[in-house]
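All protein chains of the complex are present and in place, except for one that has been dropped.
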Amino acid sequence: MLQQSLFIIMAALVLLTAGLVAFRPRPIESAMWLILNFFFTAGLYVLLGSHFVAVIQILVYAGAIMVLFVFVILLLNLDPKELGDETSLHWSSVVMFVGMLSFLLLILHVAGPQTLEPMEGLLPDSKFGSVEALAQKLLTDYVWGFELAGVILLLAIVGVGMLAYRKPKPKTPKFLDHQERPV
Amino acid sequence: MSAPIAYVLFLSFAVFCFGACGFLIRKNALSLLICLELMLSGVNMAFVGFSRLHQNEGGNVLYFLVITVAACESAIGLALILNFFRLKKSVRLDEARALEG
Amino acid sequence: MVETFLSNPDFIKWAFFAGKILLLFGLAFGVVAPVMIWVERRVAGLIQDRYGPNRVGPFGLLQSLADGIKLLLKEDLRPTEIRPVFYLLAPILSVIPAAMAFAVIPFGPPTTLGGLLPTPMRLQIAELNVGLVYVLAISSLSVYAIALAGWASNNKFSVLGSLRASAQMISYELAAGLAIVSVILLSGSVDLMAIAQSQTEMWNIFPGFLAFLVFLPAIFAETNRTPFDLPEAEAELVVGYHTEYSGIKFGLFFLAEYVNMATVSALCILFFFGGWEFLPWLSWEKIGVDLNTFWFIPTIWFFTKIAAFLFFFVWVRWTLPRFRYDQLMSIGWKTLIPIALLNILITTTYLVFEKAS
Partner (left out) sequence: MFLSEYLGVAVLLILGLLAGCGAVAAAWLFGAKRYYPNKTSAYECGIPSEGAENERFSVRFYLVAVSFILFDIETIFLVPWALGFRGFLDNGHGLYIWTVGLVFLAVLTLGLVYEWRKGLLDWNT
């Protein structure tokens, strides 16, 4: 029973921070709320039993990707008029949001009531959610995914290299003093 | 005895909806990418939820692949935003009018 | 009535749990930080052939207490054009990861505390089986405090200092992560208790010397200690990201730095110097120490190793000169990371072909 109540609390916190991320105007605030959201999602994954995934969620999302976002927000150091903070909360988006949620209730109703029973507990010695079980699965069935992830990372490195880097113009002239300079 | 799969799915769909709504109503590029990260995090929740339901590690492995794509996507997205900022001196999306007829 | 209360296992389990937390939290925040301030200034005096603080209390022992009270009572200066929420959030955000990092550090073999506990329990606050990755995750969170501190104080020097400090911490965290991968290869486990127990015969520093060569500069850079503390250097950047902080907020940054230093040196000992084992080939069992009665000897030996390592931190600070910023970054990216990748290659090839033969 403790698990259910903890799950409800964690889910409520995740939804609260997700709403704050979506509807707070300034990017630095929504970035901070998103970091909190990732923490509560990691807590949710712990409740679902996958410990390694929860720690990776903190390490990669909250510890690496959001650092990049905070860096760019600090780097650009914009004052509000350049930011375009005002959000155009249009009634169409509210309707769309409610439509999506009701659509989900429809699916759950069609999928059948058995989705509402609690998932059966883990066996005491089951290694679900640990690093060994994931390593076993990752390196046998999903080896091609493992290699292709490396290739995707390489593509991203090359892409960023092309997009964001300009060769600095050589400030000092190329000619040394004793060489003559073209007129 | 963990929570039913319906709760996990409902939660992941709701987080995805928040991300999608934030994506549609924001006017500056940085918040756009932040809401995109929120949508990806919602999708990850569904993967882990199903992985827990069938007690099979496949969902967790897919979670890893989605994280790789999310990181590469936000890296490239921010590179584009930096170039856009270098051009237009602001990240307001209303400035991006070059393609308007 | 009291015996039944004392002897029922639940009470003992929770008392043991609370005792572990109080011991580690009290040690880290109450003992390590003040004593380290005192040790740092005394050793600096020793190296520069002068006295350290010796006015307040015997041998100046109460000096750090006096500093603490002074910091508390100083004026709560708040410059005008700061961003108030993030200005106050930054010192708090620097203390939280420091406090959470030592949750998984084991400080002794599983014991029954000389018969007090019904079953042998682990001397570890949180027995996570993903302990190592948890430590990596928490140490990657301490970048936020520095980035926010610089940006919130809205001062040119502090913004530049905070960007440089976080860029340095990021690149050396990467080198530390790759060094830890080869430690996992050597010890074959991610749980910190298992890593320490796998080193009874051979410490990891002998097969994994290259990994240690990468890990040591990485932990110096991660806690912004010399020779990697350019962003905090008084001469260059006016104390870098905490220029606008004064009083206890400034003190919190240093408290977090010292606690991080203790945690990181405990990790280095666990990974490479065999945790609480006596000597490389002389584990406690070999010497014949009966761990049931003398259960506390490995723990005390572990804490003396940490103290030695902290002394090494201070000793390096007052002997080595500071790196220039481009040297510092090129060391991080162009020497440490290639060496770490090379080390992974060597370790795996050694393991495969040693197994094959």
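By written order: A, B and C. Residues from 1 in each chain.
Quick note on the criterion: a contact is a pair of C-beta atoms (placed from the backbone, for glycine too) under 8 Å apart; a residue touches a chain by one contact, two chains touch by 3 or more.
Remember, predicted model here, so these are calculated numbers, not experimental data.
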Missing chain: touched chains present in the view: A, B, C
Contact with the hidden chain (one of C:S171, C:S265 or C:S283): C:S171
From C:L252, C:L270, C:L291 or C:I306, residue that would touch the chain that is not displayed: C:L252
Contact residue for the chain not shown (choose from B:A14, B:A46, B:L78 or B:V91): B:L78
Identified contact with the non-displayed chain, of A:V21, A:V60 or A:L104: A:V60
Option touching the unshown chain, where C:L23, C:I96 or C:L216 are the choices: C:I96
Residues of subunit B in contact with the chain not shown: 64, 67-68, 71-72, 74-75, 78-79, 82
On subunit C, residues whose C-beta touches the chain left out of the figure: 17, 20-21, 25, 29, 71-81, 88, 91-100, 102-103, 125-128, 132-134, 136, 140, 153-157, 159-160, 163, 167, 170-171, 173-174, 177-178, 180-182, 184-185, 188-190, 238, 243-244, 247-249, 251-252, 325-326, 329-330, 333-334, 337-338, 341, 344-345, 348-349, 351-352, 355-356
Missing-chain contacts mapped onto subunit A: 2-3, 6, 46-47, 49, 51-52, 56, 59-60, 63-65, 67-68, 71-72, 75-79, 124, 131-132, 134-136, 138-139, 143, 146-147, 149-151, 153-154, 156-158, 160-161, 164-165, 167-168
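Rule of thumb we're sticking to: only the chains that are shown with their structure count from here on.
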Between subunit C and subunit A, distance of the C-alpha-averaged centres to the nearest whole Å: 28
Subunit B and subunit C, separation of their C-alpha mean positions in angstrom: 34
Distance between chain centroids, defined by C-alpha means - subunit A, subunit B (Å): 6
Touching residues (chain side subunit C, partner subunit A) in the complex: 86, 128-130, 133-134, 136-138, 140-141, 143-144, 147-148, 150-151, 159, 162-163, 166, 170, 190
Partner subunit C, residues of subunit A touching it in the complex: 28, 35, 51-52, 55-56, 58-59, 62-64, 67, 70-71, 74-75, 77, 130-131
List of subunit A residues in touch with subunit B within their complex: 3-4, 7-8, 11, 14-15, 18-19, 21-23, 27, 30-31, 34, 37-38, 41, 44-45, 47-50, 52-53, 56-57, 60-61, 64-66, 68-69, 72-73, 76, 78, 82-90, 93, 96-97, 100-101, 104, 108, 111, 115-122, 126, 128-129, 133-134, 136-138, 141-142, 145, 149, 152-153, 155-156, 159-160, 163-164
